[in-house]
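Yeah, one chain of the complex is gone here, protein chain that is, but the others are all in their spots.
Just so it is clear, A, B and C label the chains in written order, and each chain counts residues from 1 on its own.
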Amino acid sequence: MEIGFLGLGIMGKAMAVNLLRHGFKVTVWNRTLSKCEELAAEGASIEETPAAVIKKCKYTIAMLSDPSAALSVVFDKDGVLEAIEHKGGYFLEAPVSGSKKPAEDGQLVILAAGKKELYEEIIPAFDVLGKKSFYLGQVGNGAKMKLVVNMIMGSMMNAFSEGLCLADRSGLSCQTLLDVLDLGGIANPMFKMKGPTMLQSSYSPAFPLKHQQKDMRLALALGDENAVSMPVAAAANEAFKKARSLGLGDLDFSAVYEAVKVAEGSASATK
Amino acid sequence: MEIGFLGLGIMGKAMAVNLLRHGFKVTVWNRTLSKCEELAAEGASIEETPAAVIKKCKYTIAMLSDPSAALSVVFDKDGVLEAIEHKGGYFLEAPVSGSKKPAEDGQLVILAAGKKELYEEIIPAFDVLGKKSFYLGQVGNGAKMKLVVNMIMGSMMNAFSEGLCLADRSGLSCQTLLDVLDLGGIANPMFKMKGPTMLQSSYSPAFPLKHQQKDMRLALALGDENAVSMPVAAAANEAFKKARSLGLGDLDFSAVYEAVKVAEGSASATK
Amino acid sequence: MEIGFLGLGIMGKAMAVNLLRHGFKVTVWNRTLSKCEELAAEGASIEETPAAVIKKCKYTIAMLSDPSAALSVVFDKDGVLEAIEHKGGYFLEAPVSGSKKPAEDGQLVILAAGKKELYEEIIPAFDVLGKKSFYLGQVGNGAKMKLVVNMIMGSMMNAFSEGLCLADRSGLSCQTLLDVLDLGGIANPMFKMKGPTMLQSSYSPAFPLKHQQKDMRLALALGDENAVSMPVAAAANEAFKKARSLGLGDLDFSAVYEAVKVAEGSASATK
Partner (left out) sequence: MEIGFLGLGIMGKAMAVNLLRHGFKVTVWNRTLSKCEELAAEGASIEETPAAVIKKCKYTIAMLSDPSAALSVVFDKDGVLEAIEHKGGYFLEAPVSGSKKPAEDGQLVILAAGKKELYEEIIPAFDVLGKKSFYLGQVGNGAKMKLVVNMIMGSMMNAFSEGLCLADRSGLSCQTLLDVLDLGGIANPMFKMKGPTMLQSSYSPAFPLKHQQKDMRLALALGDENAVSMPVAAAANEAFKKARSLGLGDLDFSAVYEAVKVAEGSASATK
């Protein structure tokens, strides 16, 4: 199966390598062409434009870094979707859940939506890239599902941050709180992974806070369209906005903890 | 080791049985004495008053159903704590995390605080009752730690409910959302266990909503004392209050989902 | 001064009449032309298209019912603004604060922004239409100022509703609360006017709830752009969304009180 691959960022590169190692023929394109060479060393062919990739390959996967840009490129008037369908091609959106490590290990979760037949044909590639793929119906549902998941995640990160802050100021050990949480009914990989770095105020951006806040905003907008009231998500969103106003937007989204912690000495006022 | 046991509710009974099966001598008391007989059949001795139990046993465990009542009994002037210490005894608070099943299986998480020496002596019993025990320092820290954990849990349950509601009204499958969540970085036992029953509007009370709301309120009060702002927890608390106002207080705390879902047809007004 | 007038809804009609009565020559257009006849009886000329009005009059005022539609018409590519400036004309946005009665009485507050010279030339008309006009600088500032005001108003309406609900359920008289409020430091015309009708669950739409919610959303979006965290406005917005989900969107925005009040009997769930 000949597969085109557009976008060789952290995720795209890992995924393309995975496909090559499982015997797929892969033709790649990237805005910065130099990134293609590493893939060529793994056996990939290179093309200089997306159009050339699409022309050559029956299936083309696009893995672009900025989801909103990607959506815009795809769904806008004169976008990829229209172009493809105009020429009798099919489109499948397939946002993934998971970051660099799961991408390398083929352990992503794939949220596919669009042309059902195309989904079924491409399953062999999805089987290599992810531990599980879902078919969610019409185009748009993949993005929506991802927004819902990220909204829950963002609210959880706030709840977690508030809990750490409350523990700390109440004289409890934050490390012990992490240990207790990890043994209970709400134990989850995010708390386990982010907790220790948050206690060190270390926020290397796996998922930048400004992107998390954007997803909260978009999820709330989706709720607005459908008249769904989500006060907890709204409060979490405002906390992420506060974090942005504190200059934390480019750090990991767990840096919202710093906004929760902000205390005495940060404001100035006179009697 | 001779251990006294006060309170044979769902949790206490399971724990006392566990101790008996691991070779401890156990003397029990319960407000409703008939409940003691089941334990007698497992080999327990029975006493008719807490005082008699305390007099007989070097160590006495109290497992009372209502945490605030228990705290009041223990900490109030003339309460158990004063009484014990007056007589040279020691007190250890030890709220547990976990419900019926973990209690039966000796898989509780024990949050002990108080007299360190007593904690160390009683470890053999804690090893039988729980998969892990923590020593948290001065009395009060056990209850505080539990409040912090339950506050995070309550906010997460709201985030989860809002996500399910958003998925549903946006045309996504709630079951698929559960499946996607279960494969990702925020997968946790609570979502896995409560999700399916919530989709059936079935709320058999493992942890009654009114108790969850009380813990949210107490956690917020703890934050108030320490000037910790927790807007997400506050929003979650208001949702639990709304659920109480809807008559859902005696159902499981996951019934907050019903409050999130309430929609058209529930209000009456005229132009 | 010859003034064109586009849009003869509740507000536009009152304003155009006002101009006529103060000696201005007024040429009107309205989508439904029949509405123009009432104005003709007051001395107005009628034209059949906006273009004809603009061609005839040095100054044209547009008073369109739906602010977002109006903004879109004005600011979009190929919109009025582009058209006007292309022909050497000038544009002034001028949202007004006030409803039917102030419009009739020439007591509006006018939030003008755009070409400063045009603002100064049109002051004689503004003096007739409003008790006060402000010049706010570049186009867009008028709409922004109105959003800020409406956001404060929406949060206040929620605070008021919560207070009424709390009084009622705490055994206090809501009417007495209105009386007490009206004598204190937060007394304001909105509480005075809306309070009595809210107590009767009567919500004849002076400002429809769905429009208030839209303004809350747009104000929050403006805050998002500028990284301003507004948790109280966000909570108020979610309450308005809940009201929409309850089917109250077409009633007056004070109907959010019904969403705050929703209680027992509105949810269904099983143990």
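Keep this in mind: a contact is a pair of C-beta atoms (placed from the backbone, for glycine too) under 8 Å apart; a residue touches a chain by one contact, two chains touch by 3 or more.
For clarity, every value in this text was computed on a predicted model and none was experimentally measured.
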### Task
Name every displayed chain that the left-out chain is in contact with.
A, B, C
### Query
Which listed residue, C:49, C:176 or C:204, touches the chain dropped from view?
C:176
### Query
In terms of residues, what is the contact footprint of the unshown chain on subunit A?
201-205, 231, 235, 242-243, 245-248, 250-251, 255, 258-259, 261-271
#### Entry: Residue numbers in subunit C that touch the chain omitted from display
97-98, 109, 111, 131-132, 134, 136-137, 141, 144-145, 148-149, 151-153, 155-156, 158-160, 162-163, 165-167, 169-173, 176-177, 179-181, 183-190, 193, 219, 222-223, 225-236, 238-239, 260, 263
### Message
Touching residues of subunit B against the unshown chain: what are they?
### Response
213, 217, 221, 223-224, 227-231, 234-235, 237-239, 241-242, 244-245, 249
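Convention: only the chains that are shown with their structure count from here on.
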### Summary
For the pair subunit B and subunit C, the C-alpha centroid-to-centroid distance in angstrom is 50
## Note on the structure
Here the gap between subunit A and subunit B, centre to centre from mean Cα coordinates and rounded to Å, is 35
### Query
Where the centres are mean C-alpha positions, what is the separation of subunit A from subunit C, in Å?
39
### Query
When you check subunit A against every other chain, which residues touch at least two of them?
223, 227-231, 234-235, 238-239
